[in-house]
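With one protein chain removed, the remaining protein chains of the complex are shown where they sit.
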């Protein structure tokens, strides 16, 4: 190998090393934020309905501050290299999606769409080739949401809230129906989607327990109507 | 080694690669079909008894179209090479068996036999050495059926259908008794058979709950009153 | 290699071999003790509350005798070589931590701290560079404790003790909250911490079953109050 | 599942075990034969040219008796199941191919073709779906032949036969050229083919030594004189 | 388990532990001896023929002292339990066999038989069920001998001894012919026997080099005569 | 877990993480240096004797700069924690030992001792509990040296230097004799020591080729004399 | 042929005979062991089948246990005959030579035997009882029983008891049975724990036992929870369900 060639390659390698280092710093930051939010939201399982809004409000500032991180990363990534580096932050991003979608569900009972999630996280359309919310990351966030809601269905009953499991059941079945429209390849997403069945089964059992004991009188109608 | 010889050998070596490619295409197709059917049949858990026939009717065309795939594969596999290639499609085939057997149970309450399943899937006796429904694939399909029925037992109650769990209980115990007569080896089938016990246990719990609730109206009041 | 050199190296190698042998003897002893204790404590799952103190008392002598082993090891390890040999006994040590913490919880309902655990095991501050209770070993012991308590929650109900699961739930959630504040890197500890989620889910389900059926009348209030 | 059905399924499940057992017995037999032949043929390395025909004659009866084994296996394998069982005997078959090809080379100096090999081993065209000589097994046999001939080249010189290495060199290069026309995949065959180069190199070195020694008697003295 | 049963098992286990410990001490001793002998015999590769007898004499006392070890082990092993414990010393025993056979070959040019080896090692017929020289251990020793002789063939030439390789060649081929009469199973012995081929090839190449250069004038006749 | 406790644990865990990060940076640096040296020293195989000193001189500055790394690591490691972290740099350290010993051999023909190696690498006696050259790392370096010298024996002949293999043979046998006196237990070192036999065999074969062909007239005497 | 080769050939010829004999015996014993394994598995299947076949008319569970055990004993006798033949092959020092080949079948036999014994007596079979079952009519042991085979065979029993407990739940009286089995397996786990340092294999099997135990505990729990809710005595529960299913 002549010296010029070695020089050329070394130059390229050095650039990469430096960039990776910088992105890593931002990801550490991102990670801290999502860890804080997950910690706070863990309390939903023991929070009575009326105290919930206050809890959700306490999470929101951290969620909003995620915009700083996404902007910082977008500024670092060179044009067209989104897919090259995204592995580095995708875990954090999926946690952030989960957080945003969980808050949205608890407030509105509805599903937070992809573009709304992007917006909440401050991801801008013109970053397209440097930082965007890929469908697969959004879907991972939703699966984490379903995992958490199956736990919430159980704990709501403990707290005496018999409506929540039924609402969750309807919501989760909708999401599951959505997923079953997709041709997922044999990857992590597929495996995690397959595992959703256990969450759904658990939620169904809670709804069963509640209906059997007629604890939520209107429930039977609701569930059937939701089909 | 003369040129002609080399030519012939090369040809044979290349053929396998090409054949695998073609079978794979058919399996992808097969897979899509079974995925569609599974997606539709997932609705049985929230469909009231009177709407069930319509749901099953909507699945039938796809089930029937599986014949095209089995015929296509049978046409591709060279004589005598069934055992060489069968691993490629056995997952899809097991799903198709499950689908056919589930529809049959929901319509008739009975068990779809091996040869009837073959017939529904358009598998012809003269394909014997290229495409056939191996017993082990049929049995795998039945186990998946039991897995699904244990879920259905739970959801039927939620939908107010208290007869279904009892029917399922009888049907599933019968299948289980059949399996327990087989001398299975220590393979996947054996492991999945072992897991059937949990499905039976779950169904039993539902039957238990339903029986106690149905009981004498007086005692029902006791229990309900305690809620 | 001159003879003198070889001689010196051999001497050093022999020392290590001999030392390893001696430590191994002590570790075998330690292992026997922890297995005896684990065997005895396995009975908590079928022991009614009033018989529990006697059971715990029967374990205590063995627990106290662990001090002999820790002292013996501390005497064997050369200065500064704690990190060289610790792998040899860390499994036994973690079992001992688990035992001490389980007994403490069953007696007081509280968490045994790191320094108290050291004290119970007779580990002395001046052994610092030869034998100490590393944080990671303490944390491993706590995770084993949570694993065991999730089983105890289940079995307490079987024994008709409906208060225990609720106490366990509060205790374990507290530990989990503590863990979730730690910056665990991706190693065994992290993986085991992740597995705690399953234990918590399991315990929550037990509490759910108990509250759903109003088996522990005061429970609802307690759980909510404990948040 | 009716009793008859269960009976039939059980029967099918048991059959395979028994069949494997029977084929294994034949393979053990086959293995013994090839071991005997290999043992005898090992003597070619110390047998002078004039004693060779007698040695080869002593091997022939065993080679011919291989037909009994191939016939027995062909009779055992159920129609269409060649690919299911062939792994069991392929090692023995490759040894038999090697033996036949080595004898043929030593007698005629030529290469034994695939169909001639089949014939010698009594493999019949109508067994096609139960027992046939797969190309890959034939090629493995040839590679073993080349391995052996490189050793023979060396030992021939020791025995004073300076023509043999040159004959071997021509023959082996021809086989190598044949192999190099094949589109082999990255499997065992490819790896063994790669190793042929070393055999060729070894043979080449012998040819080299012999050529230089044979040379002009005058130069021979020079070299020999230096010894 | 009742106490009596536990007692019974513990007793059996303790016996075994103690016995193993005692045998291990003897094996450590045995191991030291074979290591010493192997170290000394390693010098044959650089010892000229006339200095060889002195070298061999220096090994003999250690070889003879092996009798103490075999006697000690024989005294420890309970009746009929030879095969239970033999794994513990078989490596040392194989080394001892190798040593005895190598010395014998270097002195006499012949093969030391199994019973002669037993005798040298002081193994007595009446120990039969407690300590004996199993055929497999003897054969392992012989394979190690061949490994060593292939190295010696090379080094003899370096030392100017051109007769030795030819003697070795004859001797090793005899042993190899012996081995090829055995039906070895697919175990270590089989694998090691297979590897003998490389040693033989190496020796053949040395003989080739020597004959090609006519360094051992009478050699050609010898080799051919040995066939 | 009380907040204070968590705080303290977290602090300790963070310290470790940070420390690991810093040591890793130094190890990366160390690794770069040893790879540069290995890359340069690879040229000894094609460098004629007279150009060797210049080549070795070109490596020396990098070797000397290793002192900066060892000093930096020694400064980072907390007292008593040598054995905790040493795995991180032991590969690099072994490469450095190899480099130093290879240069020393090529210049002096002698073996670089353990303490001289330490000195060259700037390792100071007072670092004892933080950074030292463990015997096992030194021995690993020597084994790598032997591996390299067996290759050098071959390539020296190709370059027409027939004396080098003989020198190497004497040197390596000396090292091997040293190793064979050590009580190595069954670990990596033992396995690598066993592999030395192949290097020695290879070197012996080179010496054989050279003596057989009388390429180094004085060789016979030397080798025999060196014994 | 040289005389030296002749000599070698003679020596190796003796080896050949010896090795062939050894290999043949080994093959025979492996085959026996496999047959014993298969028969033992069939005993276990049989026990499960008899115990779980829902014969509503057989109200008496002790009776069913006895019937199952009796059928098991019958088949176990066949296996014991095979062991007699094995015993003949492994007299004297041969036992330990072939111990590893005999072991797999022996452990599976102990699993089947101890299962039968449990159904008969509700107890864990003792070491001496197992050894006793491997004894001829004249009181001669076929071969010595190793502690390892004894413990590993018993360890596998816990897996079968788990299957038995779970399947029983859907039967009359099964709910009680699950509780009994739960206590029994829990004690097994404690008992085996002290022997684990001696056998690596047992350590692995202990974790299987732990997970079997957890499954039984979960089943016992599900029963207890429902029984507590409805507060009906277990015997009555059975009747209620039978009525509900058959109505």
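As written, the chains take the letters A, B, C, D, E, F and G, and residue 1 is the first residue of each chain.
Criterion: a residue touches a chain if its C-beta (ideal position, glycine included) is under 8 Å from a C-beta of that chain, and two chains touch if they have at least 3 such contacts.
Bear in mind the structure is a predicted one, so any value in this text is a computation, not a measurement.
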Original post:
Looking at the whole complex, which visible chains does the left-out chain touch?
Top reply: A, D, F
Subject >> Option from F:38, F:90 or F:128 whose C-beta touches the chain left out >> reply: F:38
**OP:** Looking beyond the chains shown, say which of F:19, F:154 or F:181 touches the absent one.
**Re:** F:154
**OP:** Can you work out which residue in D:12, D:75 or D:212 touches the chain that's missing from view?
**Re:** D:212
Subject >> subunit D, residues in touch with the chain not shown (by the definition above) >> reply: 166, 169-170, 173, 177, 180-181, 183, 194, 197-198, 200-201, 204-205, 207-212, 214-215, 223
Subject >> Those residues of subunit A which, in the complete complex, touch the missing chain >> reply: 1-2, 4-6, 8-9, 12-13, 16-17, 80-84, 110-111, 113-114, 128-130, 135, 139, 170-171, 174-175, 177-179, 181-185, 225-226
Subject >> Touching residues on subunit F - with respect to the absent chain >> reply: 28, 31-32, 35-36, 38-40, 42-43, 45-46, 151, 154-155, 157-158, 160, 162, 206, 209-210, 213, 215
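One rule holds in what follows: only the chains that are shown with their structure count from here on.
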Original post:
Which chains lie in contact with each of subunit F and subunit G?
Top reply: C, E
Original post:
Given the pairs C-F, B-D or D-E, which one repeats the contacts seen at A-C for over half of the pairs?
Top reply: D-E
**OP:** Quick one: report the Å distance separating subunit B from subunit G, using the average Cα coordinate of each chain.
**Re:** 33
**OP:** Using mean C-alpha positions as chain centres, tell me how far subunit A is from subunit D in Å, no decimals.
**Re:** 61
**OP:** Starting from the mean Cα coordinates of subunit C and subunit E, work out the distance between those two points in Å.
**Re:** 51
Original post:
Which positions in subunit D touch two or more other chains at once?
Top reply: 227
**OP:** Give me the residues of subunit G that touch two or more other chains.
**Re:** 191, 229
